[in-house]
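As you look at this complex, bear in mind that one protein chain is not there, while each of the others sits in place.
By written order: A, B and C. Residues from 1 in each chain.
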Amino acid sequence: MPGNSFGQMLKITTFGESHGEALGVVIDGMPGNLLVNIEDLKKELKRRAPGQHKVHTARKEDDLPEILSGVFEGKTLGTPISVIVRNTNQKSEDYSKLKDQYRPGHADRTTTQKYGIRDYRGGGRASGRETLARVIGGYFAGLIIPNISVYAYIEQIGPYKLKNHPQDHKVDRGEIGIPDPSLTKEVITFLEDCKTKGESAGGIVSVSILNCPSGLGEPVFDKLKADLAKAMLSLPACTGFGLGEGFGFANLLGSEISSQSHFFGGMEGGISNGEQIHFKLAFKAPSTVGENAKEGRHDPCVLPRVVPVVEAMAKLVISDHFLRQNSYVPFLP
Amino acid sequence: MPGNSFGQMLKITTFGESHGEALGVVIDGMPGNLLVNIEDLKKELKRRAPGQHKVHTARKEDDLPEILSGVFEGKTLGTPISVIVRNTNQKSEDYSKLKDQYRPGHADRTTTQKYGIRDYRGGGRASGRETLARVIGGYFAGLIIPNISVYAYIEQIGPYKLKNHPQDHKVDRGEIGIPDPSLTKEVITFLEDCKTKGESAGGIVSVSILNCPSGLGEPVFDKLKADLAKAMLSLPACTGFGLGEGFGFANLLGSEISSQSHFFGGMEGGISNGEQIHFKLAFKAPSTVGENAKEGRHDPCVLPRVVPVVEAMAKLVISDHFLRQNSYVPFLP
Amino acid sequence: MPGNSFGQMLKITTFGESHGEALGVVIDGMPGNLLVNIEDLKKELKRRAPGQHKVHTARKEDDLPEILSGVFEGKTLGTPISVIVRNTNQKSEDYSKLKDQYRPGHADRTTTQKYGIRDYRGGGRASGRETLARVIGGYFAGLIIPNISVYAYIEQIGPYKLKNHPQDHKVDRGEIGIPDPSLTKEVITFLEDCKTKGESAGGIVSVSILNCPSGLGEPVFDKLKADLAKAMLSLPACTGFGLGEGFGFANLLGSEISSQSHFFGGMEGGISNGEQIHFKLAFKAPSTVGENAKEGRHDPCVLPRVVPVVEAMAKLVISDHFLRQNSYVPFLP
Partner (left out) sequence: MPGNSFGQMLKITTFGESHGEALGVVIDGMPGNLLVNIEDLKKELKRRAPGQHKVHTARKEDDLPEILSGVFEGKTLGTPISVIVRNTNQKSEDYSKLKDQYRPGHADRTTTQKYGIRDYRGGGRASGRETLARVIGGYFAGLIIPNISVYAYIEQIGPYKLKNHPQDHKVDRGEIGIPDPSLTKEVITFLEDCKTKGESAGGIVSVSILNCPSGLGEPVFDKLKADLAKAMLSLPACTGFGLGEGFGFANLLGSEISSQSHFFGGMEGGISNGEQIHFKLAFKAPSTVGENAKEGRHDPCVLPRVVPVVEAMAKLVISDHFLRQNSYVPFLP
C-alpha cells in the first residue's frame, strides 16, 4: 500500500523528490463553488519558505504554485485540484559523492533498504521540502471550514520556553512563530549562534483550534485525536504528540481533571465537543551538525518553518472529518 | 467514512457495544496456513480482563472468544477471521436513569451529538471493553511476525516512577505490568487507596519492539511512527505519544543526538532501521471519581489492563507494514 | 489487500465459510436513528433461502439472523451493525474424500493456489451461501434510501425469454422471480427437468431502479455504472453486466440513441440523472452437472435465488453513493 495519500473524504496525494523536477499535490474531494485566492495560497507558502529570516536556510526557493486543474474562473470545480511547484534550485553540481553517504537520522539508509534505490541528490520524499505540498493542501482544506480557526505557535526552542500562552488567535507570532517579542529576540540570537557553531535545536509547538463543531471524529480508530496524531507524526522530525495536558496527565489525579473540561483538549471519547481543541507537538533537532550544518542550506531548527505546516495538517484533518460527518447530519433528529 | 476498521493489508474491523449482545472483530488479510492456538489467545485476553487483581474492577467477565470463521483444522484459511465474545454481564437492572446523564470526560455527550442516539447502558463503542477486540486482532497479527517481539510496561502511575528500565523482554512485569517488584507493591497500595477514596490516576507506558526488520513504514504519511501514533491515540484515555525521547527531544541539541542512533527510536525518516523501536504513551486518569468511582466496576487506573492492548495495537501496525513491504521485496536488487 | 469489504461511506465486511460455524456481516457507516424491523430482514433472507420451491436445493437452512451490535431499542445506533447466521447444516459426515477434489468452474483449485489451504467441506468463501451476508447488508442499506425502489426480475432462463417487461415495480414476480405467470410455469417445468437430468441452466436478470436522485456517482473511476458493475460481477456465476442496452448498443447508431434518454440507463457520464436506472446481468449455469447435480443440495439454476441478492447489492451501491454525495450537498448553490 502506497503511503502518499492522506484523508478519506478530503484526500491529498503528494509527489515529488526534493531535487526532482517538481513537487506537487492532488487534492481530491473538494466541494465545488469555493472561491480560490491564489495570493492567499502564496502567503501560506511564503510562511513555510526558507530565507524568511537569517536563521533560516539561505537557499532561495521561488515556490511558485501552478494550479493545473480543479479551479475554473476562480472557483473550485469539485474535481481534483492539482498544484505543482517547480524545483528551481537544482544545480548542475556533482552529486555523485553523496551516492553512498547515509546521513544518520535521515532516511537515506532506510530508503535504500526499502526500495533498493534512492535519489541521492537530496532527501527525496523524506525532505522537509515535501511539506510545501501539505501547505497547499491545507490552504484548500481551509476553504471548506472558513469559520474554524487553527493557530499554532512555538512554545519552546532549545532551552527557551514561552511563559505566557496567547489567549486568542490574534496574538502576533512575530518573525519565527513565537507569540512573545522578547523571547523571539532571544531565540533568534540562540539560533544564529547554533548556526555559527554547526549546532541544532528542537522544541515544542502548541496548536489551538477554535470554533470546531461538536461531533467530529469517529468513536473507535478514527478518533479525532488519533487522526491528528497521525497527521503530525507524519511530519519530518516530529517525535511527540500530546492532547490537552498530554504527558502531563501522568501527574494529574482524576479529581484534578474530571471537572475541568479544558483539560480534555476539546474532545471526549475522541469526538470533538465544541470546545477549544489544543495539543502539543515535539520536534527533534536536525541531525545534521558540525561542519556540514554550517552550510547555508541547513536550518538549525525546523520549528519556525513548521508552524504553517502544522496548521495545514490540522486543517486537513478537521475538514476531512467535517465532510465525513456531513453525510450523517441529515439523519440527525 | 466509518471509523471502525484499522490497517491496510491486515485490517481489523471491530464491532459491539459494551452492554450489547457481543463484542467482536473481523480480521481480514491474514495469510493462510498459520497455526492458531486458542489457549494462547485466551491468555492474551486474560491479561486484559478485569478482576485480575483487586485494584481492578470487580466486574467478572467471562471473555470467552468464539471463532466463527477463517480457521479450519487449527490453521488460518486466508479468509476473514471473525471472533466474538458474548457480553455476559448484561443485567436486567434499570438503566433508564442513565439515559440523560452525560458523564464528563466520557463520550456520552459527544456520541449523542454525533449520532443523535446512544446506548446509554454503558460507554457503547467508547468503552474500554471495545479493546478486547483489539487484543484478539493483535493475537492473530502476532502469528504473521513470530520473530518480532513487542514488550510494553508501565513506567509511571501517578507519582510512582520506574527507576531502572528493563534491559530485555524477559523481565517479569509482575501482576500489573511494572517490571519492578517493589514498585509494584507501592503502586498496588496506592491504587487500592485511590479506589477507597474514589480517586483515580494516570501514567506512562513504555513500548519496546525487537527484531523488527528494516524498511517498514512508508516515507510520507504512512510513516511507521505516524501509524503507531494513530494506533495508540485511538485507545481510550491515551493522551500522548512520544517516539524515542519524545518530548524530551525539545531539550536536546543536535550534537547530543546525532551520533546516538538509539535516540531515533528505531526509525529514520519514519522507516524502521532494524534497531530497537521504542516509544512512550501517556494515559490520563479515569474521569469517574468520587462516590461513583467507589463502585466495583470502575478501575482507578487504566494502565494495568492497557498493557496487552498496547502490545496488540503495535503488532497490528507492524504486521500490516510487514505485509505491505512484502509486496515489493521481490523487486529489491 | 483483503477483499472482503465493499463500499466507502457505507461499508460491509462479510465473513464465514459455507461449512464453518457461521456467516456474518459487519455494516459500518449506518446513520443512527433508523428503525429496524427484524421481520422485514427475515423476509429478505427467506427470498434468498433454498427450499422455497422444489427446483431449489432441498437443503433446509434455518437462516436465522442474530444482530450482535449496532441496534438498540429497535433503532440503529450509528455504530457498526453485526449480524450473524449460524450454519446449521454442518453434518458429521466424512468430508475427507473431498479434500483433493477440485470441481471445475468452482474456486476449489484457485483458492488452494492462492492460500495454500482451503476448507474442503464446501465452497468456503466462494459458496453462494456467502450471499446471505450481502442480503443482510442490503436490508440495512435500504433503510438509508427508503424512497428509492430497486426491482430485479428474471428475463431469461435457458431458452425461455420474457416477452413483456413489467412497466412498474408492483408487478408480481411469482415464485421464482419471473413477472409472467405462464412463463413461470414453463421455466419451473424446465428446471425440474434439468434437475432430473443432472443438467443446469443460466440466464439473464434485469434490474430497474426508480426515484434515484440525480448527482450520484463520481465522474471518473467511481462512476455509478462502474460500482454497480463491480458489485454485480462480484456475485458468484455472474458473467455479464450491461447498462441500458448494454451489448445491444453495438448495433445502434448514434442517431438512434441520442434523443432517447431512456437508452442511457439513468446515467450520463456515469452520474445518475434522476431517471430510471436499468441494467442487465448474465449468469452462467452451475458447473456441477451429471450425477452429482442430481443430489438434493444442488440448484439447477442460480437465478431464482439471486434476485434478492442483486437487489441487495444495488441498494448497497446506491446508499453508499447517496451518503458520499450528502457530504457535498451543503455546498451546492
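Just so we're on the same page, a residue touches a chain if its C-beta (ideal position, glycine included) is under 8 Å from a C-beta of that chain, and two chains touch if they have at least 3 such contacts.
Just so we're clear, the structure is a prediction, and the values are computed from it rather than from any experiment.
Participant: Out of C:Pro50, C:Gly122 or C:Gly158, which touches the unshown chain?
Facilitator: Result: among the candidates, C:Gly158 touches the missing chain.
Participant: Among C:Ile67, C:Val83, C:Ile204 or C:Ile277, which one is in touch with the chain left out?
Facilitator: C:Ile204
Participant: Touch as defined at the start, partner being the missing chain; which of A:Met9, A:Leu224, A:Leu252 or A:Ile271 qualifies?
Facilitator: Considering the complete complex, A:Met9 is the one touching the chain left out.
Participant: Please pick, from A:Pro50, A:Pro65, A:Pro104 or A:Gly124, the residue that touches the omitted chain in the full complex.
Facilitator: Of all options in A:Pro50, A:Pro65, A:Pro104 or A:Gly124, contact with the hidden chain holds for A:Gly124.
Participant: Touching the hidden chain in the complete assembly: which of A:Gly20, A:Pro166, A:Pro213 or A:Gly274 does that?
Facilitator: Checking the options A:Gly20, A:Pro166, A:Pro213 or A:Gly274, the one contacting the hidden chain is A:Gly20.
Participant: State which residues belonging to chain C touch the missing partner chain.
Facilitator: 1-6, 8-9, 14, 104-111, 113-117, 123-126, 130, 156, 158-159, 194, 199-204, 214-215, 217-223, 225-234, 236, 238-259, 261, 263-265, 267-274, 280, 282-290, 293, 300, 324-325, 328, 331-333
Participant: Residues on chain A that touch the omitted chain in the whole complex?
Facilitator: 1-2, 4-5, 8-11, 13-17, 20-24, 26, 28-29, 31-33, 66-70, 72, 75-82, 84, 114-119, 124-125
Participant: If you put the missing chain back, which residues of chain B would it touch?
Facilitator: Residues of chain B in contact with the hidden chain: 1, 9, 31-34, 78-79, 219, 323-324, 326-333.
FYI, only the chains that are shown with their structure count from here on.
Participant: Just how far, in Å, is the C-alpha centre of chain C from the one of chain B?
Facilitator: Going by mean C-alpha positions, chain B sits 38 Å from chain C.
Participant: Whole-Å distance, chain A centre to chain C centre, using C-alpha means?
Facilitator: About 45 Å, centre to centre.
Participant: Residues of chain A touching 2+ other chains?
Facilitator: In chain A, residues 1, 9, 219, 324, 328, 331-333 touch at least two other chains, as defined above.
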